[in-house]
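Every protein chain of the complex appears in place save one, which is left out.
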Amino acid sequence: MTAFVGRRLAQALLQIWGAITIVFVALRVLPGDPAELILGSQATSEQLAGLRAQLGLDDPLPVQYLHHLQGLLRLDFGQSWRQGMSALDACLERLGPTLVLSAWAMVFTVVLGFLAGSYAARHANSVADRLISVSSLVGQALPPFWIGIMLSLIFARGLQILPSTADGTMAGLLLPAFTLALPFVGWLGRLVRTGVLEEMNQDYVRTARAKGMSDGVVFYIHVLRNTLVPVVTMLGLLMGNFIANGVIVEVVFAWPGIGRLLVDSITFRDYAVVEAVLTVITVCYITLNLLVDVLYGYLDPRIQLENA
Amino acid sequence: APGGAGAGSGSAKDRPLSAAFNQPINDLDPHGASAVDEASLLANRQIYDTLVTRTGEELAPKLARSWTQPDDKTWEFTLRDDVTFHDGSKLTSADVKASLERLAKSDGPQKPLWTAIDTVEAPGPHTIRITTTDPLGTLPTNLTLAFILPAAQLGRADFFRKPIGSGPFAVESFTPSSQLLLKPVKNYWGGAATLPGLRLPYIPETSTRMTSLQNGEVDVTWIIPPDELKRLAGVDGVRIESKPGVNYFLAWFNCGRKPFSDARVRRALYHALDIKGIVASLYGDAATVMDAPIPAAVFGHASQQPYAYDPELAKRELAEAGYSGGIRTSMMWFKDTGPLATELAQSLISAWAKVGVVVEQQQIEKAAWIKRLTALDWDIELQVNTVTTGDADYTLGRLYTSTANRMGYANKELDGILAQARSTADQEKRKSLYAQACEIIWRDAVGVFPAALSSTYGLRSPVKGFSPAANSQPEFRTVSTAQ
Amino acid sequence: MTPDVTPLLEVDDLAVEFDTPKGPLRAVRGVSFQVDEGETLAIVGESGSGKSVTAQALLGLVPPRARVTGGRVAIEGRDVTGLSDREWQQLRGERIAMIFQDPLSALNPSLTVGYQIAEMFRRHRGLGRAESRRLATELMVQVGIPDAARRLDDHPHRFSGGMRQRVMIAIALALDPRLLIADEPTTALDVTVQAQILRLLRQRQRADRLGMILISHDLGVVARAADRVAVMYAGRIAEVGTVAQVYERPAHPYTLGLMRAVPAVRDGGGPLVAIDGQPPDPTAPPAGCSFHPRCPFARDRCRESEPEPREVAPGRASACHFAEEVIAGVHTGAR
Amino acid sequence: MSTPALAESRTGPPLLELVDLVTAYRLRGGLGRAGAEVRAVAGVSLDVRAGETVGLVGESGCGKSTIARTIVGLVRPSSGQVLFEGRDLATLPAKELRGLRQDIQLVFQDPYASLNPRMTVANLIKEAWRIHPGIVPRDRWDEEVRSLLDRVGLRPEHAGRYPHQFSGGQRQRISIARALAVRPRLIVCDEAVSALDVSVRAQILNLLEELRRDLGVAYLFISHDLGVVHHICDRVAVMYLGKIVEIGAKESVYLRPSHPYTRALLSAAPSLDDWRDGGRQEIVLSGDVPSPLNPPSGCRFRTRCRLAQDRCRDEEPVLLDRGTAHPVACHFPETDPS
Partner (left out) sequence: MMPLKLRGRTAGLPPRAHFALGTVLVFVVAGVLGPLLVPFDAAATSPPDRLLPPGTRLSDGAVAWLGTNQVGQDILAAVLAGMRTSLTVALVTVVVAGSVGLLMGLLAGYFGGWADGVISRLGDIQLAFPSLLLAIMLAGVLGPSMTNVIIALAVTRWVIFARVVRGSALAVRDREFVDSARVMGASHGRILIHYILPSCLPPLLVAATVQIGLTMVAEASLSFLGLGVPPSQASWGSTIAQGRDYLASAWWIAAAPGAALALVVVSIGILGDLLRDASDPMTEL
């Protein structure tokens, strides 16, 4: 087990390094100059050159890359020129709200997805099953921002029962978290449905029946546990999707999350922040997947064998 | 009642007033990278004070009781002696000196305003003397942007996370690009604010911002998109106030490039536009058709004869200039430059197409736009420009000289007039000089100046004592929420 | 076989059908047999002949798309056709238990072996966790799993094939059932391990006087482990009899064919006599005797009417029109 | 049954010869470090002469398939040699190797997995000629397909069908036809009849027998079914955990097994006649086969052997004829008939 975790850790570090490199290269090779954005359109060329030197943008790329990596080792991503603070701080400040939102979206997704999925599986091919299946497709077919704005128009502007922006209360969380969760509820539901149906056909289910176990025991203790295995691996991916789709929800509901910070920072070529945000997200995401893998090993003991 | 039913914070008396501008406050360093962002200025005006302020056309004293100009290059300001920072310390000339020097040294976008500063001295605790390398008539105007910070605390690394100023409101908490929470300062020298607090949230999505106003989550919001004005006016509990603004659309021609090096082509393109019609249908009450290269609300504005909408004339002029076969060119802009920018661009382009000028649409990203703009790598460009100081110098004097070379236009005569207007301290004289400048720029059709945007504010009915500001930076000291 | 004692299991004219896209598939057709206490009945037959479906029907556990279309099953004299789910659950594990061919897939991969054994005591007997564990350990020792106490918390994948099958046997025997159904319990195992498992089953069966149904397609295994044997072909029982009777004098040409197609370790090495052709498509069985297309002795009657199983000697049944001729070796001479 | 041709071939030079063959699989290791090595075949020497059938028996995991895969070149040997007509396949130039490949063919266990489901029977057979042009001229392909199908007992109209339209036995016939298409001299049958039902199995065994008689192909016949091996083979090799423990003429091994493992195997193998001698003393081995990852020291069988002594732990027995009429790898071979 430790060897397995160790290897996954090494792999995670490699992933993080790769991600950092890709971001670094993408940002410097592609067009756009932060010095011009900082100084505005009226700056002279000497001013620009001076600022570039100050920002370290005129070093050759490999040198910049080295500085960058050195900085990272000290957890130093540089200053955000736009916000006048350390890029990492700027980013960590926004991480909390994003994680809160994602976590709630995850709760909604898992609860609703499991309910819908196992209901559909136990009533396979019924009208309800079909309905769940079609609505899950529709949920994925609508652009998330459209869903968000519609929900906001209905519940905040029309019925006026929920706030349209983050106000720190549970009510303020409801609309954004639900908007974020909606496309994935159906997705998870389908996953659970297929998983349950597949597991129901396994030999061990027949054994459990032959042992005289009741339907409830067979479903909740034997089947569901094994259905969790593929589903749990998906949760890591899901969290990543929440963070990413969070961008849109954050814009619609004025949620002070990390996604909006990223989009703004890209538009303003605030490299330090872009790099900090992407690194932080990547680290979160990879850590989460690491946890999921470990959990996975716990849920499916066969995994350990393969990797031992 | 629609009074914040969903806001979750009720309408208790101690609820801070929520005021949502349509742009984010990125940072609170008034000398930093966001020093001329309207949103940052809005925040800065609540937290800090300047020596001088503008009331309508006139400059008025603020931290400075009065000022004199002993000679061409020297200014002397006498400061108030009853001003304290939020932490209780006295504001003295040392703070002003430190602030101005910091500003002059900074790399931020205000830098061009302060390059002429030679020395800043503090001969007495309440006297400040500024010398410039060249005569600088606009210094008092520029000082409306120079916010004064406590000298003693400037070195603190995290000062701007929760900065201290001498303004009517003190910072309670700040999340960049998201929310600024302020509380009133009890003993503000100009009279304490009556609000229990002030919340400046940033709501990026327009429709959400409108919803928040409607269900009472915010009490004031501006800018209202033109298409929402009429609808909101009919909503219970909401009222609209507006004021001619200092923001305006301009579409420069790259005068250094063919075919726009020929003034006839530029004028022809102006004649091809039914500006009145376009502006009326796109903006309605939210904008006014311009009659000068700067909005009417700006000091130095002088009305010019509008270009008549005459497509036939435009075609004739184009033919005269040798372009009877039409022109292929392009126009660049970035999406968020102003309300309905894309729609305006498309309308201009559509109108030009009718006289044989085919314009490629280049909606690009802000970073790329700035890069190409400064490199003069464009044919036509559309943008919303802001006369931040409210003075023609900020726009005409800064952008239209041959040394600035912002749009390839070079005119010795104009250079002379603008230089003179900058060095003169006599406001009447400056006014007439800018009138000449307006006329030259208008006549030479350096660009098309379609519309000046009004500053439109949506307010919930309990909000009292609010006066809309032309520069989108309203004052909240005088506002109250009567029930 | 004393007639006045109720047999442990009585199956009478059992029929099971599958709904398939091609129409109904009659997997089991009119199967009858009985099993007495302390007796091992083997069911042999080729793949698809309906052995497993029959076994599952005895536990009321036919697959989702299958349904029992007729017949009667009585366990310890009690008719179990039409029992409710609850009643079935009480019967399974308590009175009648089953072990399957592939012990890896038949065990739940994510639960420990100990849990899966202890579950029997917890759910059926309502015993506590500790007590169930103790009993589970005891059982594991009984079925010959070394180091039982420590292996209790291991997952099935950590056991070898033979050990897994021992776990399955432990689960099946946990509640002292009267009837054990073993569906190809050794097919997935090596010969040496197969011998271990067969011996274990035999020991337990003798000790507890269990009635056992041993399903296999290996005539050798049956010869070694069973008292009586039923040969199945295409959903029907071709013949039933004691092992000695059937192996020495088959009463059905199919059995005869099987016997001559098996190369044996100790045979003379003469050419094998294969049964021609393939087993019939179960959705479209041939008219008459389903074996007739492959039967070297088929006559017109075989093509026209399907032979019903009938008693051809005491305790012996055959479903061949000409069973007596086959027994007598008229056509071939017995081996 | 030993035909005259057979007796002759046994004295000829070996067609296939394995010399101290070792084949190892490397298990997936962690990042940057090599995983453990499984020596699935740990030094096997064996030969097959033209027209001869050699049986290879042993329990699951003892390395039978690995030997087969090594012979046909699907895995590389770690050491030792695979000689075909005296030529080492490992050192042969690629071109010659390609030519040699067609002389050895492999028939797999699973008749459902070993045929490309997307090819018709005709295409499956022709594939061989596409890969090795020159065996059969293109204009005679159809004719040849028909004759091959006939050879293995299928009808010509089967040529246009896909594998899933056949039963297991028929598929195995197709596999054999496919192997025959390149006119091989040696066919390695890896559990070729294990998945088949009794009645069908006999058909395939008879077919293989017939092909040997008519075409003179040799077989390396891998199986765990002692009855089948006894039926079809001339010589038998018994494997345990990567090594051959006993090898010799069929009669000799079956009638006078000398290695305790062979004895146990034979005793455990079920037979039709078992019902007769119900009380027969059977040898039931205890425990399981050890993992090939770390095999026991000395004699690999000693952990399950009832005769094991200290010597067995310390010294690995080599394959020698110790007065048993055929080679045995045991320090204490039993010579009395079982």
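As written, the chain order gives the labels A, B, C and D, with residue 1 at the start of each chain.
Everything below uses one rule, namely that a contact is a pair of C-beta atoms (placed from the backbone, for glycine too) under 8 Å apart; a residue touches a chain by one contact, two chains touch by 3 or more.
Source: prediction; values computed, not measured.
Taking every chain of the complex into account, the chain not shown here touches A, B, D. Here the missing chain is touched by one residue of A:99, A:115, A:128 or A:153, and it is A:153.
In the complete assembly, the contact with the undisplayed chain comes from B:363, out of B:106, B:119, B:261 or B:363. The hidden chain makes contact, of the residues A:3, A:103 or A:137, with A:137.
Among the residues B:144, B:179, B:347 or B:471, only B:347 touches the chain that is left out of the figure. Where chain D meets the omitted chain, the residues involved are 69, 72-74, 98, 101-102, 104-106, 108-110, 113-119, 127-128, 131-132, 164, 175, 178, 182. Touching residues on chain A toward the chain that is not drawn are 11, 14-16, 18-19, 22-23, 26-27, 30-32, 133-134, 137-138, 140-146, 149-150, 153, 157, 237, 240-241, 243-245, 247-248, 251, 259, 262-263, 266-267, 274, 278, 281-282, 285-286. Interface with the hidden chain, as seen from chain B, comprises residues 205-207, 210, 225, 227-228, 231, 277-278, 281-282, 335-336, 340, 342-343, 346-347, 349-350, 353, 358-365, 368.
The rule is simple: only the chains that are shown with their structure count from here on.
Distances from each chain's CA mean to the overall CA mean are smallest for chain A. A count of C-beta contacts for the chain pairs A-B and A-C puts A-B on top.
We define each chain's centre as the mean of its Cα atoms; on that basis chain A and chain B are separated by 38 Å.
Put simply, the C-alpha centre of chain A and that of chain C have 53 angstrom between them. Look at where the CA atoms of chain C average out and do the same for chain D: the two points lie 32 Å apart. The touching residues of chain C, counted against chain D in their complex, run 46-47, 160, 162-163, 190-196, 199, 217-221, 223-224, 243-244, 247, 257-267, 269-276, 278-279, 294. Contact residues of chain A toward chain B in the complex are 31-33, 36-43, 47, 50-51, 54, 81-85, 90, 93-94, 149, 152-153, 155-157, 160-165, 167, 169, 171-172, 251-254, 256, 260-261, 264, 267-269. Only residues 1, 59-60, 167, 169-170, 197-203, 205-206, 209, 224, 226-228, 230-232, 254, 264-275, 282, 284-286, 288-289 of chain D touch chain C when the two sit together in their complex.
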